[in-house]
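What follows is a single structure, and I will ask about it in a moment.
For this view, one protein chain was removed and the others were kept in their places.
Showing subunit A:
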């Protein structure tokens, strides 16, 4: 069984290699090859899952040592995989949703002439992401971490002929680098503290290290998570990342890659459990982001950017839960999985709508689409109900648990976090209802584009609707299945450990409270967008609305605080380089040149000049000798 783990990564990696190096010969069938290898990876994952279920719960982790990567003295880096319950959850999510999105892309990218390359990148992403979650040490995790960053960059900028896509790709890459610096520093700190960076020794010895060091490692890991998972303050890239093709947004920027930060924090739980200050930082980031993303999501008219704000906010929930410690790890991962289903479904739905509407993304130009796209409408609707936490659907089970866990943190902190999570739930209900109403209800508001093409909304082909239907099933039933007999809790507990906090509010009170804020959110959205006709150009809006449309001024903030000082610094450095460094170098060169020019004059080629110096020299020597003798 251990040998199969390597194959999980190898299958999509082979696909990427073949598709990217295979050239035009594979143009015709390349997408099928890519999809088949993604499915193969999923099948291997399923086999391993069945095998894992057959074993005792404390004996489930598999370990597979491939080879020693860098053995230098005391330093040892191995390429070794570890498949425990946590990794297994991710493997199934990544390969499952990944395969569905491969299938969807067959239809979505049908008319794109670079489709083979697209599938190559998707396979590359799958391989890197699987490496990330299967690694048994932080260094190999880092390799996967950078790999998904590369795949994300390539896919955001897939339509690189659009300047906006090329810029967005660069932005995502650069912002992610900031986070990656955090991860590399964390790994170095681990090595100096523990002498190794394999999961098992680091995490089991975490209690031996001083709290200061653990806090430092924790904060650096949090920085890494902020970059990859688009959390405040490194959130600015996610909205622009929507320039990529929609299946990419669904797979990478909603379901899998952006949740890598949650994985990292949950995996490093032993470090955070012993560093309360780092945990406080994590919950703060989570709470701030869940509100930040939700507010941004309310103001966007671009359907994908509204969903991107929502993704940011939902990952905020996960980070918040992960920061709560053993009370929250399981629920963070549970929300991650259910979110993977419904958010991927929502994005695929948005892609389907765009497919039918000539790639229009402005929701104010949709309206009344439920009659034209019944399948998209139903699957999107189920995803919508799941994300707002409609009772019985996936989001209800996972989000409710997180809100409960936030209250269970206890003390003032618990009230603040719980309050933020509840407020976030209300805003989620509001903005998702808004998306739903603008897109599928009301009057049709679409207009011909610049070339005068009237959009003819139509249902998408089967290859696109089937993945949406499968994901809709997941959105509806996953949460319920996970919560049946606390199945998910029992599954993950051996890895992440779990403790029930002491909530000041009973579970029923929290659920009731969530329902109330949910209804309030839906009602406000209905009053604003359901009852009244929607103007097809956005009204000016309040100060907050205008700020939220500009992503709460995140780019302006970055520009003023980071870019401008950076520019001044580089300008200053150029000045110093020009005047000081170049001045010294050029000055030395000029004086040496001048001196040698003068020295050169001594050599004039006339024999008598040399003779004079010879006679002169001899005369001086003789004079000196005589003088010495006289003295």
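Note that in this section a residue touches a chain if its C-beta (ideal position, glycine included) is under 8 Å from a C-beta of that chain, and two chains touch if they have at least 3 such contacts; residues count from 1.
We adopt the following convention: contacts and distances are computed from a predicted model.
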| item | value |
| --- | --- |
| Chain excluded from display, named as in UniProt, from "NADH-quinone oxidoreductase subunit K", "Peptide ABC transporter permease", "ATP synthase subunit c" or "1,2-phenylacetyl-CoA epoxidase subunit PaaA" | "NADH-quinone oxidoreductase subunit K" |
| Selected from A:21, A:72 or A:607 as touching the chain missing from the view | A:607 |
| Those residues of subunit A which, in the complete complex, touch the missing chain | 601, 603-608, 611-612, 615 |
